[in-house]
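One structure, pasted below without further comment.
For this view, one protein chain was removed and the others were kept in their places.
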Amino acid sequence: MHPMALFPAFVAPLQSGLVPDGGRDEIFRAIFVVFLVLGTIVGVVVIGYMLYNGYKFRDRGDRDGEDGIDRPELGELPEGGGGGRKLALSLLLSALIVITLITWTYFALVDVETRAVENDDTLNIQVEGYQFGWEFIYPNGNTSDTLRVPEDRTVRLTVTSRDVFHNFGIPAFKMKTDALPGQTTDTWFQPNETGTYQAQCFELCGAGHSAMNANVSVMEPEAYEQWYANTTSDDAASGNATGTTAATAGNATTANNGTTPA
Amino acid sequence: MTDSSEPAPDGGYAGATDELPAATDEGGHATTESHGLPPYGSVKRWFVTTNHKDVGILYTVTALFFLVFGGVLALLMRVELFAPGASVLSAIGYNQTVSTHGLIMVFWFLSPFAFGFANYVVPLQIGAKDLAFPRLNALSYWLYLFSGLLLGVSFFQGGTFSGGWTMYAPLNIPTYTPSIGASTAILALVLFVASVTVSSVNFLTTMHRMRAEGLTMRRLPIFTWTILLTVWMMLFAFAALLAALMILSSDRLLGTTYFAVTSPGGSILWTHLFWFFGHPEVYIVFFPALGVMAETFQTFTGRRIVGRKWFIAAMVLVALQSFVVWMHHMFLTSINLQIKTLFMATTIGISLPFDLMVFSLIYTTIKGKVRFATPFLFTFGALILFIVGGITGVFLGAVVLDYQFRGTYWVVAHFHYVMVGGVTALIGGLYYWFPKMTGKMYDEFLGKVHFVLYFIGFNLLYFPMFVAWETPRRVFEYPEALTVWHQLATVGGFILGASFLVMFYNLTRSLVDGEAATGNPWAYSTTAEWAIPSPPPLENFPGVPSYRSGSLDFLGGSGATDGGEVTDGGAVVARDGQAHETGTQAAHAGEPESHASIWPFVLSVGAFFVFLGLSGLQEGSFVPGLAGDVYLALALVGGTITMGSFVGFGLEHFHAPTGPFGESWPFEAVENTKLGVWIFLASDVVLFGAFIGTYVFVRISAGWTGWELVPGDPIPGLMNTYLLLTSSFTVILALVAAEKKSRWGVIASLTTTILLGIGFLVNKGLEWNHLFHEGIAISSNVRTSTFFLTTGLHAAHVVSGLVIAVYLLARAWRGAYLDDERPIEYFGLYWHFVDIVWLFLFPLFYIL
Partner (left out) sequence: MPSTKLYAGIYVVLFAFATAQVAFEFVGLLESAYWIAFGGIIVLSLIKALFVAGYYQHLRYEPRSITFVVLSALIAALVLTIASSYSIT
């Protein structure tokens, strides 16, 4: 089922610009910064208040009763304790902050979860983790141990594992998903700068876990098409000949044929 | 209480003198006669003691040993991480270090450390003379110790488990972690869970049934409340873990294929089972720390906890909610968006009660007389650390952020701030109760030095991890740019480690020639443990503790330890309900409680060897060669010792506290043992529930209706249903016969029950044999695995029931149970439960 179908009310705020938009890394950064700033403020205020109280009410050695305060006594039965209103207020305030923040990010979540589904122009690539490396399977059946993708296009990954529980992540694009044997998970990213990046395994998977990396090469669209066309000709036996002449068209066809249900 | 730091003279108090190390000889001899407990100085005492205070000390010391163990492993990691790339450890060695560090700290250090205090302090706070089942308490301890030793042994069996403390499937099966030591580590955890289950049953019975008069639930001290909620969570959460571990052990030892790569949803199944336990576990380890914070905040600020009842309500809420947040550990798996949303909501929900608790603690300091003695320095510091941990946790609650933080040092830093923040509070608890437990004062200056080093070391260790959060977890390679942060963390780790040297020196030194501590070294403490000497005498109180007057009194003074007449016993007994109980209580009145038994220790030694022996199993048979023979021999020897000690246990004359007790809500009319049996059965409900849930999950993953049943024919199952139903009926007949005082009736009914039970097993054996001949084996596929393992677990329950029934029969032969039919009744509760389980297994595995 299309997840958005469940949350029609959420579409409006998504379009209003309140919720961070753009690539995953931009969404992450926007939310992270807000959390970091607010978190730091809350932390400093609360801990500061604690320390202030601790200092202000430190024991000055005056005897009991002088300040007219009833102190706890040994063997007393605990009372319910006052201060309920103050507590409720503080709780309300913190609940307000937390719930607002999380709800706000929830729109971003729905966006992230549904983005690749909505976009027709996505490039679908399958990722298979194994001890200890990654294999990338392109729509034309070509496999590679380097993830090559064109700049400025949404790449949709369908990730699985051949053996144990891995987790495929590319820190630079703030993208990560579990690689489970017998299951697939979907994720996407949108590289907007050419260069070589690194994908890593983020779940302990055995002796070679620390070095379970793969290169991610973000190419100029033309360079990518050229490379992709060549790989297609390598696999020409499958009769995917159109790819050599019209790479873009061939690619789109394969995507529409749906290696993954879109 | 007016002057409580020096309590009433404890003359005439049989156990009092031997508790003081100075007066061991004469006093000790006298007590050996009455309690069977040797004096403190004697090594033997520590092997036989069942007294909650001794067991508490054993827990504390052993947990500190495991802290050092896990701490050294952590320092090994930090050395490795000083620079990127492998240097000190091999890759697999690093994985083992990571895994065992986590396992030891979470299981063998954190909870047991808290349970050292729980053992020592809770009975004192609630006014009980001991736990409800003192021998089971000792058993919990010894199982805990030996499970830890078993984990230690695993290092020497080709390497221990290396799949992380979360033990994700399928890395956890022998295909990917083949060493025998890996199996041993899993079995060590199973043994640990056994210890926890026994302990939970014991604590729940004690805390619900054995509170002093006037100490209603809402009047319980907060530390006691935290322990109560902790054990409730433990009871259910650890039962789910037990199911997960049993299935895993079966995959490793017997060759079932639950988690095999080929099984549908195997790795998701593990994450569900593990985190269903794993999330409550977070609160299980944190709640006692919260309790210590609340106690020390009250004592050292001289203010009562603000909004106490809201604080308690918040904790109850968290304890309940903790069972419905587990999937936030699985946001990146293939679970659907709807359930992610639901669990995101419950996760936010569970963070809010904690806000309330934090505010409550902070507000408590207002208008206080805050004294920064060592215990309070630690708990005050712990609150700061917890706030940082809490705020960084909110980041993880936002799923979009969680997607990126998953598997990175952000998570590592966050949960160390929370969990080691909890440790910080518990260290405060150690300083707080040290004078009570030892009768000696620690050195305040060295305590403060410890805190300063600790706090600096802690933050230097964990804060840089937030900065270097893009480092993947459990990895020794990281970008060069992050090196400086990891080096800071390593330095911090060593400072943190060194701070404990100060503590060990301080406490050891103080133990030898510290200043004597008074009964109540802290102003404004309120709880009952401070109203008795330090250390408390064997029988704890100088009279029967009661809060009837509105504050603590010891009624009856010396000698009247069981004094029903003094405490208005009539009313109490009447409230206790059942008539036959009064009879037993009267019979035991005045008989002193026992405090010694060797059987918990012996039984645990036996269990240790059984589990060590079982670790040699692979695919259902022992490893080839001499090693296999050794493993088999170990299992057999261990089994013999265990069975022998069960009998020794059963025959030993041991007198546990019998009451009458003051407050027993909500179990006034349920006797201790019966309540214990029911609580145990509740944990068994979760165990079987998790097994059946696993079956349902696996079957749905594979397609429910396309699932082919393993037995082709429901008739053997129906026969077994008939047999088991009939045996349930004959157990009822045995109970009726015992009530009618018919010895032959009891013997005949029990014999029939045993025969029917054996018939059940024989029928099952024939059925299985038939299936094996058709080539259907336990390891064939996940269908056969679920069938054989789930019904096999049930059969194992039948076998245990039969063992008990045979024991009952032997005793009935000699005329037992005619005056007191309760053992038959309690056996019946178990047997009927096993029957009920079958009522569901039968249709699920034979018909549907």
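By letter and in written order, the chains are A and B; residue numbering begins at 1 in each of them.
Rule of thumb we're sticking to: a residue touches a chain if its C-beta (ideal position, glycine included) is under 8 Å from a C-beta of that chain, and two chains touch if they have at least 3 such contacts.
What you see is a predicted model; the values in this text were computed from it and never measured.
Participant: Quick one: jot down which shown chains the absent chain touches.
Facilitator: Its contacts among the visible chains are B.
Participant: Taking the entire complex into account, which one of B:685, B:747, B:804 or B:818 touches the absent chain?
Facilitator: Once the missing chain is taken into account, the touching residue is B:685.
Participant: Out of B:187, B:327 or B:482, point to the residue that touches the absent chain in the complete complex.
Facilitator: Considering all chains, including the one not shown, the answer is B:327.
Participant: Per the definition of touch given earlier, which of B:42, B:518, B:726 or B:763 contacts the omitted chain?
Facilitator: Per the contact definition at the top, the residue touching the missing chain is B:726.
Participant: Spell out the interface residues on chain B facing the chain that's missing from view.
Facilitator: Within chain B, the residues touching the omitted chain are 236, 239-240, 265, 268-269, 272-273, 276, 323-324, 327, 330, 334-336, 339, 666-670, 675, 678-679, 681-683, 685-686, 688-690, 692-693, 696-697, 700-701, 705, 714-715, 718, 721-722, 725-726, 728-729, 731-733, 736, 828-829, 832-833, 835-836, 839-840, 842-843, 847-848.
Assume only the chains that are shown with their structure count from here on.
Participant: With chain centres taken as the means of their Cα atoms, state the distance from chain A to chain B in Å.
Facilitator: Chain A and chain B have C-alpha centres separated by 36 Å.
Participant: Enumerate the contact residues on chain B facing chain A in the complex.
Facilitator: Going through chain B, the ones touching chain A are 1, 4-5, 86, 90-92, 94-95, 98, 162-164, 168-171, 176-177, 214-215, 218-222, 261-268, 298-299, 301-311, 332-334, 337-338, 341, 344, 348, 351-352, 355-356, 358-360, 362-363, 365-372, 380, 383-384, 387-388, 391-392, 394-395, 397-401, 403-404, 406-408, 470, 472-477, 520, 524-526, 528, 530-531, 547, 550-553.
Participant: Tell me, which parts of chain A touch chain B in their complex?
Facilitator: Interface residues on chain A, with respect to chain B: 3, 6, 27-28, 31-32, 35, 39, 42-43, 46-47, 49-50, 53-54, 57-60, 67, 69, 71-84, 86-88, 90-91, 94-95, 98-99, 101-102, 105-106, 108-110, 112-113, 131, 162-165, 167, 169, 171, 174-178, 180-185, 200-211.
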